[in-house]
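Removed from the display is one protein chain of the complex; every other protein chain stays in position.
And now, chain A:
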């Protein structure tokens, strides 16, 4: 067990800027945004863990699957930094459960508020101003908005997470499992809604009986249940992942292979 290390303001700033600049640029299908967290946190974690074994354990913990809106991720990174600063390797499990239980609900809120709502509003304002030939306003509005996001949203979220990360450890303690339990209820509800909205899957099959053409998608599947195919595929991949041999990467290649074969035979069509 190492001595508790106090991170300086500079250490924390470094984590914030490293993450904010890198954000999604290590996104991969297996662990999603996790490598960005490793990159952002590694110098600060090095300060916390002098021992190579502990440092490695902490990095490995951050290498685990993580996916949320990068803006919202700021707070989880701040919180996990604070928890590891205080409790060292003992905090690894709580850090992991905090991240996995909150990333779902955070993504649900972050994606809808920032990616969809705000981007649509800002985009429609700047886009229409640009069409009218206004040279100054669109880039200016865009830049001001980017600065608001940077210093008015991302930075406060990071430090808010850092400060409440300590508060979570100190004040809530065992309440955390109840909080994360409640948060996972929110997460599961949102994930349930992602299945029909994010996964797009349509069949182009037609059945001819005499002169009547039946479109399998519109006339049969949609009548049984909307988004039936996405649901079936989600369940199939979920079951497949139970098997340790089926890594996420293998599942990805399976999906691509399946898509190509189904496209060749016209079983699946490009969804609108």
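FYI, a residue touches a chain if its C-beta (ideal position, glycine included) is under 8 Å from a C-beta of that chain, and two chains touch if they have at least 3 such contacts; residues count from 1.
Here is the rule we use: contacts and distances are computed from a predicted model.
When the unshown chain is looked up in UniProt, the name that turns up among "PTS family mannose fructose sorbose porter component IIC", "ABC transporter permease subunit", "Sarcosine oxidase subunit beta" or "Cobalt transport protein CbiM" is "PTS family mannose fructose sorbose porter component IIC". One of A:80, A:217 or A:234 touches the chain omitted from the figure, and that residue is A:234.
Within chain A, the residues in touch with the undisplayed chain are 20-32, 34-36, 38-39, 42, 46, 52, 55-56, 59-60, 63, 65, 67, 70, 100-101, 104-105, 107-109, 111-113, 115-117, 119-120, 123-124, 126-131, 133-135, 138-139, 142-143, 145-147, 149-150, 174, 177-179, 181-201, 225-227, 230-231, 233-234, 237-238, 240-241, 248-249, 251-252, 255-256, 258-264, 266, 268-271.
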